[in-house]
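A single protein chain has been omitted; all remaining protein chains appear in their positions.
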Amino acid sequence: MNRFAFYPGCVSKGSCPELYESVEQVMDLLDIEVEELTDVGCSGAGVLTTEVSDPINARTLAKAEQMGLALMTICSTCQGVIGAAALRLQDPEYRAFINKEYLAAEGLEYKGTTEVKHFLWVLVEDVGLDELKALVRRPLEGMGFSPFYGCYLRRPADVVGRRERRTYIEKITEVLGGTVVNISGKGKCCGFPSLTINEPNALAMTAKHTGEAKDNGADAMVTPCPLCHLELDGEQTQAAAAARRTIEMPILHLPQMVGLALGLDPKGLGLGRHFVSTAKIVAQLEPVEAAVSAT
Amino acid sequence: MHDVLVVGGGIAGLRAALAASSRGAEVAIASRSHPTRSYSVAIQDGLNAALLPGDAWEAHAADTSAWGDGLCVPEVVEAVCRSAPELVRELDQLGVPFNRSGGRNGTALACLKLRGARTARAAYVDDMAGLVLTQTLYEQAVRAGITFYEEWTATSLAVGDGACTGVVALEQATGELQLLGAKAVVLATGGPRRLYEPSTASLHCTGDGIAMAYRAGAPLVDMEFVQYHPAVLKGQRMAITEIAWAHGAALATAGGTGVGEDDPGPGAFLRAIGQAAVANGGHVELSGTWDADQAKGLFYNTSYRVKQLTGLDMAKEPLPVRPAMHRLLGGVAVDAGGATSIEGLYAAGECAGTGFHGAAGLDGNFLLSAVSSGRAAGLAAADHASSTKEPDAAGGALDRDRTRVAEALRRPGGEPLAAMRRELGGLMHAHVGMVREAVGLQEAAQRIAEMKETHGSLGAGSEGRDYNFGLAHYLDLGSLLDVAEAVVASAHAREESRGVHFRSDHAARDDARWSVHQLVSASEAGPVLRESPPGA
Partner (left out) sequence: MELTLNVRRGGTRRSADDSHQAYHVDVEPETSVFEALVKVREEQDGTLAFRGNCGVGFCGDCTMLVNGRQEVVCLMPVGKAQKDDEIKIDPIPYAPTVKDVMYDAKRFIWDKVNSFSPGVVFNGVEQVTEEELSPVRRAMRCTMCGICDQGCTVIDVNLDFKGPAALNKVFRYVFDPRDGRAKERVVEAGETNGVWDCVHCWEASDHCPFDIDPTHRIMELRDRSVRLGVKSGTGNRQAARHYNAFERSVEHHGWLDERNVAIQSYGGLIRGGLKMMPTGLAALRRGKANLLPHRKRPGASAIKALFARYREVTRTER
């Protein structure tokens, strides 16, 4: 049994409810137990100045610390921003400053011990690829997935930690029976941070990555980041139009792909809620082995 | 037509341009590369100035003169050392973030004690003073609205009626030659390191400005004084920063025997290392007492590059080093204001012979000299320009160079030129290096004369005009051979040993006969030498 303090982030409770729902179902099957933090704030997403986001994130980290649990995120951006704050807060002087100026008023103190882990890392490092493999009920055979990480799960190196973490989606895809369709842009920016600031830039990025996945023959892209999902899925039609081509590349949340392989119902995983239709993927799915679905 | 045209965009050239501009002159810089790609960027150490309490410019001047072995020009030494603290503060206010002492909250300029200085006296910027000074001066030059001719190679001075009226320059992108006219010209084209192998040379260290002035009839001075750097990575051109010495670096042979420890004068120190290196299979080992954190903090820029180039970790392993040619101390003869013998022509930085260094240059004085001579020449050039009518642009030089280049484009080049440059490098190192004697010098003179002949029959190797590097190689070698001729003639004539000039056949210093500078001028019959007392 793996236990975590759970930080779902804003988007999984807002525009991407299917992420929240799918991760809950998958965590059940994988025996991951979580306690959701409900009274914490938005990480700042790299938009807000660290002068205010560091106190907010220190508060989140302190709450997880009180529970004696590592913090699990399901968004690359939350992971990267809180992870970077945690790293800065390793500096005792800075931590003392934040504690004194910000957390003390609430009677909180952050001691600097909370580990921050994305669900993707939990899958490989805590659940384990063997365990995951053993639970597969519906191998994703014959289906090609292009990984798309979201910047913050690739960089900066000191926040991401172990180098292997840059290849986890590929490993998981293989364990689930799927085929990895590599794209050169898998670690690049989806465009979301620029969407409301410089839209042409954002759309060009989206078209580039989804177009590359299509050109390389992927059936879907899979991402551990709901912001990438909002962009690659929600903006894909506009992006394709701007790039004067058709793309129609389904974008899956990581737990959706895992859920499909574990035999969960596509509808329940929210595959019907995407902008770009996932019907072709769903049609390719084998029926879940009868013996297993009976249990 | 510009008021002031500066040829060369290194530290000396940029400082000259800013100075001229501050006097209200309209200024342009023509340089072979983008200014921030000049070799000045590679300087790791700092520049000397009596900044700390207890130090005084007189002490700085005394150390400079002692090192210079009786041949420094006293007025120049006084002027430079006196103004050095102000020059550093000026740079600081232009935006150079010199290191401060006294911990995180310290505000006083920090200084390092370099070899030959009696006290800590070199202001520094981590181990990248050159990069930061060049970038900062470039920022200010753009701010001052200076015109840039980037990737233009000057090929000749335009001289009419005894006055310099501009330069002929080759635009590399098109291969076209143009006359860049100016009321005053400042040469700041750097040194001729590529004459020697091994050396710390960059590709553009071909002594072009020295050669152009020499060909135009301006005398060169102190050309026999060629200084080696004690510790250049074996097989590479990277010098290990003097900052390492300030933090306890030491040299040893493989057996652990210390080298050059008794701190003799510069010439003897370098020769001792050179001899030890030869005896020790080509190199000695440089090591220090710093740990990994210190190495990263004190000389991040050096240790990172050493690691890339050699795979060695300065914090843990000794580095194989050997001396390599670093610096010509002479150059185009100038007065304290940077004026050459040709009206309207000035020189600064490494291509100028100011007499500041004498027979051996003190670490930290070179960069200082680039800054101070640049400023002086820029100011003098601006003053000259403001009192000069627009000269008639002399077209003779342009026509001559157009013909010269057109012919060169049709002649073969490539390997024969490359072979000649390799041979020249070896020849200079063997016979005109740290140890010299008459026979070798005569042999070198002979060979260089022959090479000049052969060079005349070679060319670019291809006719293309845009970015024709074969043409550049041909022109470069022409400059190098002219400079080589002057160096060899001067070294041959000086029958004594002084500073970094060591004659094994005249091992003693001879003040009665040789307390003089030698001026060398070009003639049909070869170099002509003249002597002048120090200070004249």
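So that you can tell them apart, the chains are marked A and B in the order they are listed, and the count of residues begins at 1 in each.
The working rule: contacts are C-beta pairs under 8 Å (C-beta built on N, C-alpha and C of every residue); 3 or more make two chains touch, one makes a residue touch a chain.
Just so it is clear, the model here is predicted, and its values are computed rather than measured.
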* Check the options B:125, B:286 or B:434 and report the residue that touches the missing chain. => B:125
* Pick from A:40, A:122 or A:260: which residue touches the chain that isn't shown? -> A:40
* Structure fact -> Out of B:38, B:227, B:354 or B:518, the sole contact with the unshown chain comes from B:38
* Option touching the unshown chain, where B:121, B:204, B:384 or B:455 are the choices -> B:204
* Residues in chain A touching the chain absent from view -> 10-11, 13-18, 38-42, 44-52, 55-56, 59, 101-102, 105-106, 151-152, 154-157, 188-189, 191-198, 200-201, 204-205, 208, 230, 234, 272-275
* To do: Please give every residue of chain B in contact with the chain that is not shown.
  => 33-34, 36-39, 41-42, 92-95, 97-107, 125-126, 128, 130-132, 135-136, 139-140, 142-144, 150, 173, 202-204, 235-238, 300-301, 304-305, 308-311, 413-415, 417-418, 421, 460-462, 464, 466-473
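Quick note on the criterion: only the chains that are shown with their structure count from here on.
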* Averaged-CA centre spacing for the pair chain B and chain A, given as whole angstrom -> 57
